[in-house]
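Provided herewith is a single structure, encoded as structure tokens, for subsequent inquiry.
All protein chains but one are shown at their positions in the complex.
So, subunit A:
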Amino acid sequence: MKNPSSAAPGRPSTGNGAASLSRFARKIPFDVSSLGMIGALIVVMIVGQIIYPAFLTWTNIGIILTQNAPLGIVAVGMTFVMISGGFDLSVGAIYAFAATMFAKIAMDHGLVEAGLCTLLLGIVCGTANGAVVALWRINPFIATLGSASIFSGLAFVYSNSTPQTPDNPNFQILGQAFWGPLPIAVWLLFVTVLLGGFVLSKTVYGQALYAIGGNETAARLSGLRVGLIRGSTFALVGLLSAAAGMIEASRLAVGQADIGGTIPLDAIAVVIIGGTSLLGGEGSIWRTVVGLLILGAITNLFYSLAVDSNVQLVAKGAIVIGAVGLDVWSRRRR
């Protein structure tokens, strides 16, 4: 179920009018308190349009979506992890490892084999994370900080620290080709968002994630397999990170182990800016989409205004801390 109508408590409690009102309230797919982030997005768009007249053109919007498709796909997975109360810092390493592996296998074998092996790699890495977190009860922050180092190191060893450049021309289809009006990568982002949103809001699995993130003990007492379900979110984000890495390798026509450094912070930033709780139990995919659009739009403006990339790093960090501060502040008020 979604999180219908924060207005509910104030409603009159009897009568048909109230019942139809509550039916109406339930149709609103989010609670009113979360409108803030949509407001922020609108402000960013208006300001963007003023200082950069080409901002709201189809071409520019297409660019924003294309550039952020891999990040968005990772962020969808990160949303699952964070709603269940976890955290994953190894997504960047898996992303880079996947890019490297996809390119290297594509040099000697078919693209399909390369793709399947890479996705499998993502699942294996993610499952390893999940197992460490669920079975050994290691704090996800530390577990994935450590595993990020392992995956990254393995990627360098595997590629002998050299960029992998397959000469197969089809290698670039995934990241550069169009299907209809939009790049394939953007379609993949759409599919991931829709599927992710559906699973999270409409399935038993999604409900279980919210329950585990919201109150682990309550979930355990209700008979849910807490460890297994929480672990599975890491496998999912591993898979999606690998897919994102493949798209990036294909877009750049090269797979190398030193990419993806900003992916963990960016993915977490996107989720938090959207308003998904850092503590778990609250959030949704549509929030992550809003977060992605905000961060994507800001980054786009920075580039179009030729802001120094180091200054961009400073600004992005400040935005993340600001968003978390906002989350903490709004939580304290209720």
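In the analysis below, a contact is a pair of C-beta atoms (placed from the backbone, for glycine too) under 8 Å apart; a residue touches a chain by one contact, two chains touch by 3 or more; residues count from 1.
Simple rule for what comes next: contacts and distances are computed from a predicted model.
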Undepicted complex member, UniProt protein name, chosen from "Peroxidase", "Iron dicitrate transport regulator FecR", "2-oxoglutarate ferredoxin oxidoreductase subunit alpha" or "Sugar ABC transporter ATP-binding protein": "Sugar ABC transporter ATP-binding protein"
Of A:I50, A:L221 or A:A306, the residue in touch with the unshown chain: A:L221
Full-complex contact with the absent chain, from A:N139, A:T162 or A:T203: A:T203
Among A:V132, A:A211 or A:L239, the residue in touch with the chain that has been omitted: A:A211
Hidden partner interface residues of subunit A, rising order: 1-6, 8-9, 11, 13-14, 18-19, 22, 25-26, 202-205, 207-208, 210-211, 214-215, 217-225, 277, 281-282
